[in-house]
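Taking it in order: structure first as structure tokens, then the write-up.
A single protein chain has been omitted from the complex, and every remaining protein chain is retained in its original position.
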Amino acid sequence: MTSLSSPVSLHADVGPGQPDPSPELDALYRGFEEELLVPLWTEIGDLMPTTPRPTAQAHVWRWERLLRLAERSGDLVPVGRGGERRAIALANPGLGGAPFATPTLWAAIQYLNPREDAPVHRHTQNAFRFVVEGEGVWTVVDGDPVAMRRGDFLLTPGWQFHGHHNRSDRPMAWLDGLDIPFVHHIGSAFFETGPDQVPDRSAPDRSRAERLWAHPGLRPVASPGPSTSSPMAAYRWEHTDAALADQLALEREGHPGVVEPGHAAVRFSNPATGGDVMPTLRAEMHRLAAGARTAVRREVGSSVWQVFDGAGRVRVGDRDWGVTRGDLVVVPSWVPLTITADTGLDLFRFSDSPILERLHLDRVQVGAAAAPEPR
Amino acid sequence: MTSLSSPVSLHADVGPGQPDPSPELDALYRGFEEELLVPLWTEIGDLMPTTPRPTAQAHVWRWERLLRLAERSGDLVPVGRGGERRAIALANPGLGGAPFATPTLWAAIQYLNPREDAPVHRHTQNAFRFVVEGEGVWTVVDGDPVAMRRGDFLLTPGWQFHGHHNRSDRPMAWLDGLDIPFVHHIGSAFFETGPDQVPDRSAPDRSRAERLWAHPGLRPVASPGPSTSSPMAAYRWEHTDAALADQLALEREGHPGVVEPGHAAVRFSNPATGGDVMPTLRAEMHRLAAGARTAVRREVGSSVWQVFDGAGRVRVGDRDWGVTRGDLVVVPSWVPLTITADTGLDLFRFSDSPILERLHLDRVQVGAAAAPEPR
Amino acid sequence: MTSLSSPVSLHADVGPGQPDPSPELDALYRGFEEELLVPLWTEIGDLMPTTPRPTAQAHVWRWERLLRLAERSGDLVPVGRGGERRAIALANPGLGGAPFATPTLWAAIQYLNPREDAPVHRHTQNAFRFVVEGEGVWTVVDGDPVAMRRGDFLLTPGWQFHGHHNRSDRPMAWLDGLDIPFVHHIGSAFFETGPDQVPDRSAPDRSRAERLWAHPGLRPVASPGPSTSSPMAAYRWEHTDAALADQLALEREGHPGVVEPGHAAVRFSNPATGGDVMPTLRAEMHRLAAGARTAVRREVGSSVWQVFDGAGRVRVGDRDWGVTRGDLVVVPSWVPLTITADTGLDLFRFSDSPILERLHLDRVQVGAAAAPEPR
Partner (left out) sequence: MTSLSSPVSLHADVGPGQPDPSPELDALYRGFEEELLVPLWTEIGDLMPTTPRPTAQAHVWRWERLLRLAERSGDLVPVGRGGERRAIALANPGLGGAPFATPTLWAAIQYLNPREDAPVHRHTQNAFRFVVEGEGVWTVVDGDPVAMRRGDFLLTPGWQFHGHHNRSDRPMAWLDGLDIPFVHHIGSAFFETGPDQVPDRSAPDRSRAERLWAHPGLRPVASPGPSTSSPMAAYRWEHTDAALADQLALEREGHPGVVEPGHAAVRFSNPATGGDVMPTLRAEMHRLAAGARTAVRREVGSSVWQVFDGAGRVRVGDRDWGVTRGDLVVVPSWVPLTITADTGLDLFRFSDSPILERLHLDRVQVGAAAAPEPR
């Protein structure tokens, strides 16, 4: 979509509905430039395509390589005030080198050395952590220490103070997901620093947020009303795993529950509203039985998938990759996606769907109709 | 409030703002009667009191006596099509003998003999079961068998087919709560019969609804969107107990979570919305530490409390009772309530609060100000 | 439904699912009475009918007779503190003499003599006025004087202070609608007195509320956010009339807009939410072209209709009346209704639909299927 940032092309071939070239037209177009104006008629193909033409590209990042670079950063890069986090972000090849997985989503590997602290701060960007392997770090969110362990999904909603510290003698890495690109685009970024170290260095097995909220269908009477984000702080793997196993078992017994044959999925939700965990981000865990294959599906909005366990293939538009533990795949808006499980395959997914849905811009297409458009 | 159903009193003492008695006034009042009219000025004291004057009365029912009569009914009364259920309802002494615990709430003990079936039907009234003791019955809700065990809270939202059957060799009794009086008053009762026996006679430990929904903060991606009632079917005692224990432990550690000192409480909620389990009924479990005492509290709307475990005292307005396992206490609208725990005390509570809140008629008053009004 | 307030019938014929009479059963039933209990199986036919069996009855009240009695009250009954209002309410013949048009709705004629004040008070009951004829009274709602004129619909949402005063030399009568019976039943009535006379005795043509809110599709930026009730205070006849005329004109031109052939209708709505004007009450104006006839329709919930202009016939269940200006017809829950217009016919309607809808107890049936059930 480079034409958007280029000067108006003065001598392009005359397309349908375009004016004939002439010195007068050239003068008019120069007048536009002088007055900081751009006509619709030369740009409409890019601005108003028949179907979305995302600038982001489908791409895969390999966990093994991310981890190697993160480890090297652990040697060379301090974690402290100013840099704030030892986080290394996916930079979509279609987005000009910016550290954006998609136009709305940030995905990064974050790395903390043994006994290290990431200083406390807060920002309007919504954040989560997902742990593909390891343990030993506690993230302290508004004063509440939250253990991080393989399979856990952990929240840091916008404007809550948070820092991390590694209580163990081993380094730990995990996936960070945020809405940084969206907040950057829309101009709503605020940031504030807190203490250099986390205020509560205890290491409880469960956070206080979980003790109040992580009981199925139960909410504390004394707790404040529904907030804009989930109060639950941590979604533990043992529950996610059990929920996915239940769906596949129900399928075997002949009952509804799975998304499609061999494909179980749960959405992390705000127990106070039933909605998404944070206003801009959706997060889900998917499980495919060995040999299962998802229907071709495309959605308005972008998403990032990370393999949590197992091996399979991911096809996004006309790209196709074998994937294994930790690998990250970016799916741009409206590009068809199919996943095939070689072994049993667990995948974490996050997306900007709440943005699209709250603004009534969402669309989904499932099945044959979602075959890739000619490009 | 008997004057509401009496003919206009023709020779009452002349109160403030009342017309002077006269033959002309008598004639006017006779004219009102003939035309099916009633003036406001003679009724306003009852219709528009300074604060609510509920017709229902505070009262206690003893579980031991209920159970004895239910057992006797088990000998004498069949369960089958026509009578439908062996359920015996609290009839509030202020409500003229109708089987209504309050103007909105129905509370009954239901009793099923060994190997007995209660036939399948459905109705627009919302229903739940709460099990104070025993087990062995499965309630089958829209085809899904739901085990009933001590401490469990089980839903039958409006217009879902349901029947019960006792799989064991022992009788079982439990508490039924419904919005029968409200639905009756408002004229929205529909009823339809189903099969005479429950369609699925299996006896799973967990219902299919729980396998899909009873995972904290997780919702099935494939499930239909938020419905008007909770899809969860069963809220198990192990979770409720753990949530209450967590709140009291948090209090001991100096963190928020309890309603007030020594008083933990959870609300049963719809995981798809975070709201109440059904449109007209709220249900909660409360736990008081031994020696704790609740602040005086009054609320618009009525409620029924059942002691689940322990012993204590309940004061409602100017009435006061010692209570123990299974005892039921009715609290009318705006009557002050205080509960004192002799031992650790667990109480189940249900109320019509969702009606009041959805219609913006709710009010709550806590503390000294809630001292009983002069009556 | 008298059985609900009678002692359990000990020797009723044994119906389906009922126990056989026996001395033991008599003893059991006496035990129930002693313990304030009532079994479901003897009451279920009344409590859980196949379709609603409202206790209220369809009935008509003639405006001419109401007005004559109101005028006579104007001679004999003062308006002042204590009695508060010279209002005379419809007492549904099925509701035991209580001043209730239906179990939820109050409908009354209110009458004010020349230069008279109705004192200021407030209550949690929601109220409106509808003016079938006359003018000269201002109702002052939270200090804002609101002129009352033929065809106007005027709001006094719950807990807003209000009084009326007649600025003219002629008496004035109008229809009052409230949710008194519902609030009475549910126990949520609060009441507070204000000054004996209205605080602002000016007589503006438009209220301040209208000046802020009665501009189509426009809301004041400075105004507080959506409240539970409409901030608009007055809905003027000129707008209602124009909206109804537009719908019938659109129908003549072949465009959608009317409810059914020859039947235009508008709902009075809260411009801050698009919802009903008050949490418990819906109000609408209907216009039938001469000769039009509405489809048979029944709804859960009750309503009151008042003829505003013209003449026609109203059929409610198996009752049938000719009606003319000012006549009031009560339609109980689920009773089929058809209206036929002899001349062009304008009708005001109010109902408890918001209660039903907010609690998901609403049902509507239109057409042949709504033929009266056998009674």
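A, B and C label the chains in the order they appear, each numbered from 1.
By our rule, contacts are C-beta pairs under 8 Å (C-beta built on N, C-alpha and C of every residue); 3 or more make two chains touch, one makes a residue touch a chain.
Only a predicted model underlies this, so the values are computations on that prediction, with no experimental measurement involved.
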(message) Just to confirm, in the complete assembly, which displayed chains does the hidden chain contact?
(response) A, C
(request) Name, in rising order, the residues on chain C that touch the hidden chain in the full complex. (result) 208, 211-223, 226, 230, 232, 235, 239-240, 242-243, 246-247, 249-250, 255-259, 265-274, 284, 286
(request) May I ask you to list the residues on chain A that touch the chain which is not drawn? (result) 1, 4-7, 15-19, 22, 24-25, 28, 31-32, 35-44, 47-56, 59, 61, 65-66, 69, 72-73, 75-93, 96-99, 103-104, 108, 123-125, 158, 180, 183-192, 228, 279-280, 300-302, 332-334, 352, 354-356, 358-363
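The working rule: only the chains that are shown with their structure count from here on.
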(message) Please classify the inter-chain touch graph. Allowed labels: line, ring, star, complete, other.
(response) line
(message) Farthest chain from chain C, going by mean C-alpha coordinates, please.
(response) A
(message) Nearest whole angstrom, what separates the Cα centre of chain A from the Cα centre of chain B?
(response) 44
(request) Please list all residues of chain B that touch 2 or more other chains. (result) none
